[in-house]
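The complex appears here without one of its protein chains, the remainder shown in place.
Per-chain residue numbering starts at 1, and chain names A, B, C, D and E are given in the order in which the chains are listed.
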Amino acid sequence: MLRTDGRNDDVLRDIRITRGYQQWPAGSVLVEFGNTRVLCAASVTEGVPRWRAGSGLGWVTAEYAMLPSATHTRGDREAVKGRIGGRTHEISRLIGRSLRACIDLAALGENTIVIDCDVIQADGGTRTAAVTGGYVALADAITWLGAAGRLADPKPLACAVSAVSVGVVDGRVRLDLPYEEDSRAEVDMNVVATDAGTLIEVQGTGEGATFARSTLDKMLDFALEGCAELNRLQAEALALPYPGVLPEPKPKKSRS
Amino acid sequence: MLRTDGRNDDVLRDIRITRGYQQWPAGSVLVEFGNTRVLCAASVTEGVPRWRAGSGLGWVTAEYAMLPSATHTRGDREAVKGRIGGRTHEISRLIGRSLRACIDLAALGENTIVIDCDVIQADGGTRTAAVTGGYVALADAITWLGAAGRLADPKPLACAVSAVSVGVVDGRVRLDLPYEEDSRAEVDMNVVATDAGTLIEVQGTGEGATFARSTLDKMLDFALEGCAELNRLQAEALALPYPGVLPEPKPKKSRS
Amino acid sequence: MLRTDGRNDDVLRDIRITRGYQQWPAGSVLVEFGNTRVLCAASVTEGVPRWRAGSGLGWVTAEYAMLPSATHTRGDREAVKGRIGGRTHEISRLIGRSLRACIDLAALGENTIVIDCDVIQADGGTRTAAVTGGYVALADAITWLGAAGRLADPKPLACAVSAVSVGVVDGRVRLDLPYEEDSRAEVDMNVVATDAGTLIEVQGTGEGATFARSTLDKMLDFALEGCAELNRLQAEALALPYPGVLPEPKPKKSRS
Amino acid sequence: MLRTDGRNDDVLRDIRITRGYQQWPAGSVLVEFGNTRVLCAASVTEGVPRWRAGSGLGWVTAEYAMLPSATHTRGDREAVKGRIGGRTHEISRLIGRSLRACIDLAALGENTIVIDCDVIQADGGTRTAAVTGGYVALADAITWLGAAGRLADPKPLACAVSAVSVGVVDGRVRLDLPYEEDSRAEVDMNVVATDAGTLIEVQGTGEGATFARSTLDKMLDFALEGCAELNRLQAEALALPYPGVLPEPKPKKSRS
Amino acid sequence: MLRTDGRNDDVLRDIRITRGYQQWPAGSVLVEFGNTRVLCAASVTEGVPRWRAGSGLGWVTAEYAMLPSATHTRGDREAVKGRIGGRTHEISRLIGRSLRACIDLAALGENTIVIDCDVIQADGGTRTAAVTGGYVALADAITWLGAAGRLADPKPLACAVSAVSVGVVDGRVRLDLPYEEDSRAEVDMNVVATDAGTLIEVQGTGEGATFARSTLDKMLDFALEGCAELNRLQAEALALPYPGVLPEPKPKKSRS
Partner (left out) sequence: MLRTDGRNDDVLRDIRITRGYQQWPAGSVLVEFGNTRVLCAASVTEGVPRWRAGSGLGWVTAEYAMLPSATHTRGDREAVKGRIGGRTHEISRLIGRSLRACIDLAALGENTIVIDCDVIQADGGTRTAAVTGGYVALADAITWLGAAGRLADPKPLACAVSAVSVGVVDGRVRLDLPYEEDSRAEVDMNVVATDAGTLIEVQGTGEGATFARSTLDKMLDFALEGCAELNRLQAEALALPYPGVLPEPKPKKSRS
């Protein structure tokens, strides 16, 4: 019993990772999970937020947003509504936490990296695409900082991070749900994992349904395999040279 | 190796559930997990939000907040700041989702129940206490609606819901963390479960740390045992008579 | 002609003052005027707001709020609406002004005390209960500061402050109105007074009605007697020892 | 011992009332208490706010604001800050309550009158000037509605309303304080009264000071005499013809 | 073919410029273009905004607003709505840009001048009246600063600035449109010019219509003649002495 798009239950959609999508940020990656397209940009600033100044530690944070035109029915612009919605907050915090798990903030030195994840087109799994693409943008920003001689220690990244969704649809556990499956899933789970096979975040939810522990176990199996495949694709993308001009190793003021 | 408060790793703090704490709401429960105290009030209104009207389905939602004086260092009032913070949004949504998982909204009929969870004193685990106490307040509101003859079907609650935190502290998996442990936990997880032993929500996070799948398994073991004990205490509390005057079975306009 | 609750016109409801209600704030008092219950917490911070820094003077301010579940019909949460309402502002300012009238801010030294007055249950007279309970919480915070050796002068409190409502209901002047009377009062007045019998604030209003000066005089008579009784009950409550552990007299950084 | 401006303690400043100051609103009055200048405009709309629709009752409300350039030091614009301050709320509510006390809302019929009180120049007593001028603007709006044949009953105004400030300065009770006295007053009181000599609102405050009941009595004596004089000047101004073109007695849609 | 008010197509309405309208600001001008009346106040503060501090340059900015009672139908108050509308922003920025074009900010020294333009009565052309009156208020503030000895250089004003509206109504190009013409104009243009005949700003718009370049040329002819006449009236008004008491040439802290 195949899925609408012909995949087996445990197979990812087509994944594409394009580095150097924009010219200004130190890292800029367009990540695609099937029709889901997210632009992940890593902007670097010298210094850290005030509450952290003088600690010697850097800071990594993320902001997630959806273009109004990204969804099937146009969504209202949060800037026009004058407030960030609860879902946006939740996802921004998830991305930030996930990427901080892989970086040694002391090695980063007192630099701030903001990862902007703007969804260009939404078809399910935007937050997991954002984590996966955000990691690649972060890696490019680290390369940029290294070239500029601004890292406290040359290797701040301890591991690679990827994420994928998994759920129960039509009573079957399935990996990497497009919107058509996601919108009718009985259970929905997002898993963030490292290339060492350890977990960073597990969020499983049954709205209007509950699930057995054995189902949770099978979802984790699928998700960890999916993350391993994503790690492989990240590594492949990062094996290419830095897509732009790296700075000279003199003290520069800021680049965003 | 005991914990600061003398408990074994897999033991809950002292739990107290006091029904009928306020006079106006249909359900009002003070729940205490050790020094954590949360007031959970279930207010009933006839009708449902506009986007749901005419569907025959009811609605259950939750709002979580912290009194400024509840924490060790006074917190700013969100009403004064003019916006709900990301953490507050996330927890409100979690409580609402968790309680909706146990209720048949068609049986509820076109009534709305708002569960207000106001933290009087915070010492770790306020969100899981809120879910646990919120269920008892919800059960009282259902009793109230039943007495008033306003349910579409007499038994809308399909199961009982409780929640507990679990984490890794000092390298050991521990249940029901107080603030002192929570603030230095390497991994932090919240589990919402039913009295049938199934899961509603699993949220595990390692900020600045990752965790093995075997650790996740052990955390789930502890959490499911904790939830079972909480279900027992909820049932005990609900075995007592409704703490107040039930309405006559005539159509009433509203009670909040 | 007795009132619904059997009281004479010039008699207060049952008053209860419970100190040490919460563990973290330096002062925490639950005050009850009949079914009206207000939690008054006095949190201490070292230093003063920027506009006051370097003056040698301390600062006392208050924030009043109502739990959504405190009223007969559930009230919307001001944090969700994103703004503080006019009534809330007015009452917060009244409480702050009233408590500042009794304290020598030079003797307080450059410390800030915030009095949070959160209404747990509303049945008329919440603002006057808040002033009355807020004074007791303030007195405990002063004791705490004194023990910590952080006062510029040992006796900053010049007098005790209490408040009570009075109004014209059914053509009769009545003291300490519950909601049932307050909602149909022709004239409504709040009086804040000291234990020396002097006045701090008098606010009398006739919405949709006017009142003679002789009525004002009689309302003042009742209110001043009511305040004297409240002062007696405050003194009784404060005669008990400080409900918690006082700090050592070394310079501490902050306690809230 | 005369005051800085040469007045005796119980004498008003020069009062000027100019009707017809603007061309669009049904009533538009510039009121001056010495250097304090407030523009009071009464705008009429057919219909009432939704919560009042179908009741047969009209509605009167007020909005108070200060031009940034009205004060000695320029004030920030509340629209730029994005929120109405507590003081502005308090005064708007006071003006609205005071003017509603003199009007029979059933006689007004389902019309809304908004009284905008914009302070052009501030020199103490802006809120009492606003009430005093607001009454005259309201009277003009009533005349306008009567000419248009839109009143439910021809005489909705039951009495005239005026207001004045009084305080204790340099230990002496003084009437109608300019900024120079107001800013150092030990006690500050605002009194709203009718031309029948009855009271509508009494607000007396001692910030950082308390006051004896006998002082309150003397302040009331001065204020009631001041209000009587203001009532005389209002009547004088209103004895002149309506300053503009009155509508024909046909049903008109709206005028603001 | 004359216009409703009898003017020829290329003639301004009656223009009146009244200096010294308020007592506190360094410049305060009531400007009238027919029935349009705008109060322009120039308030001076020592120092500049933070992003400019230490540059040696001064700053001039403007805030435009409309009284609710200024328009035919009462407008909602932006402070109550909690946000500045797009039109208000646009006009404030236009006034600020226009007045900065005539001033040497280095000669001004590190002083800030805020020009508040509050519309008392609106009948078309409020933004161009605001620029025209704002220039006169600015000139008075410069005189005030010069008297106080606080200018870096004695002549910061390089030219005079005025503005006027012009449009196409009933197929004819017309100058200085009142509301009755403005509301049905096919093309609407605002021109800001100097007394040297050069341009500062040209904003021409056809909403729901387009216009030929030859029409643009004729509109510019009319507008430049109108501005020249306005410059003559500004010079006439400024030929009178400063309307108030100038400061002594000692270093003063601030005046607003």
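Going forward, contacts are C-beta pairs under 8 Å (C-beta built on N, C-alpha and C of every residue); 3 or more make two chains touch, one makes a residue touch a chain.
Treat the numbers as computed from the prediction; the structure is a model and nothing was measured.
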For the chain not depicted, the shown chains it touches: A, E
Touching residue (missing chain; options B:Arg83, B:Arg213 or B:Arg232): B:Arg83
Given E:Ala101, E:Leu157 or E:Ala228, the one touching the chain that is not displayed: E:Ala101
Hidden partner interface residues of chain E, rising order: 83-86, 89-90, 92-93, 97, 100-101, 159, 189, 194, 196-213, 216, 220, 224
For chain A, the residues touching the chain missing from this view: 22-25, 28, 35, 39, 41, 43, 45, 63, 65, 67-74, 77-84, 88, 114, 116, 118, 120-121, 254, 256
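The criterion applied here is as follows: only the chains that are shown with their structure count from here on.
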Mutual neighbours - chains that touch chain A and chain E alike: none
Grouping of chains that still touch (sans chain B): A | C, D, E
Rotation, 0 to 180 degrees and nearest 5, that superposes chain B on copy chain D via CA atoms: 120
Averaged-CA centre spacing for the pair chain E and chain D, given as whole angstrom: 32
Cα-centroid distance, chain A relative to chain C, in whole angstrom: 51
Multi-chain contact sites of chain E, meaning residues that touch two or more partners: 82-83
Arrangement of touching chains [line / ring / star / complete / other]: line
Listing of all chain pairs that touch each other, if any do: A-B, B-C, C-D, D-E
